[in-house]
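I am attaching a structure below and will ask some questions about it afterwards.
One protein chain omitted, others in place.
Take a look at chain A:
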Amino acid sequence: MDPFEARLQFSQMMETMSSFSQTILKAINFALKNQDLHEDFHSVVLEILDRLDFNARINVLYFLEALIRYISNSANFKDSRVPYVDNLERDWKLILSKVIGDDLVNLNSCVDVQREVERVLGKQNRDLSKMYDDLTLENLVVKSEESEGFRAAWSFLISKKRQGIRDRLQLIHDPETAHIGDSLSSKPTKEQILKRIENDRERNKRLKETNWVVARPLGKPDIPEFERIWNQYQALDEDDYLQLKELQQVVRESYQVL
């Protein structure tokens, strides 16, 4: 495929990105199939984020998260040069700032993605993550100024949270001069809100799956699966005995042989 056409297709995929796993997987496959063009696609992402509404922007970010996870779990990239990931890390703060925009709607989701991406890459910044959590209505003194990769992104997220809290305080104490009204033009429509609910539900459902998925590389049950079950249950407790007693009753009644 010639680069121009690939770029066009990729940009269309980003525009129509949804929360469904099929769409995300399709885009990941396309991105990896054309990984020679990863620099191009990176710039497509940066450009397109300026044009999308807040729902579409967060969908793109979740796609990037899935892409990074896919690449770092894949055995194909263990030794060789890894596409996408380095560029994304370098521009991560820029990407988040575009995804969040002025209205802060996507702030919480961005923090989730940030934590997940750091975990996947084994580059957690627990100090900054905690600093973010420490920032509250009562505690605004937290500050951070970092300039590299994910740490810079954290500094940015912290500053955004501060901004949000400040706006809220001003709205509470001095609603007249609060500049919240300025961004009223960007107030989400009902349609956008419903779409967001739908997307979040879909993502939440997928997240729940991680509680139970069991990979069986051998195609049959194996020791790791047993380990998990072993750790899942404890010795019998009072409720268990009650349940066992009830079960015994059910069994007796069920045979009806007496």
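In this section, a residue touches a chain if its C-beta (ideal position, glycine included) is under 8 Å from a C-beta of that chain, and two chains touch if they have at least 3 such contacts; residues count from 1.
Throughout what follows, contacts and distances are computed from a predicted model.
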Subject >> Record-based protein name (UniProt) of the chain missing from this complex, from "Small ribosomal subunit protein uS9m", "Electron transfer flavoprotein subunit beta", "Cyclin-like protein" or "Negative regulator of systemic acquired resistance SNI1" >> reply: "Cyclin-like protein"
Original post:
Of the listed residues A:N76, A:T189 or A:Q232, which contacts the missing chain in the full complex?
Top reply: A:Q232
Subject >> Touching residue (missing chain; options A:A75, A:V141 or A:V213) >> reply: A:V213
Subject >> Of A:M1, A:L169 or A:L247, the one touching the omitted chain in the full complex >> reply: A:L247
**OP:** Using the touch rule from the top, list residues of chain A that touch the missing partner.
**Re:** 205, 208-209, 212-216, 219-221, 223, 225-226, 229-230, 232-236, 240-241, 244-258
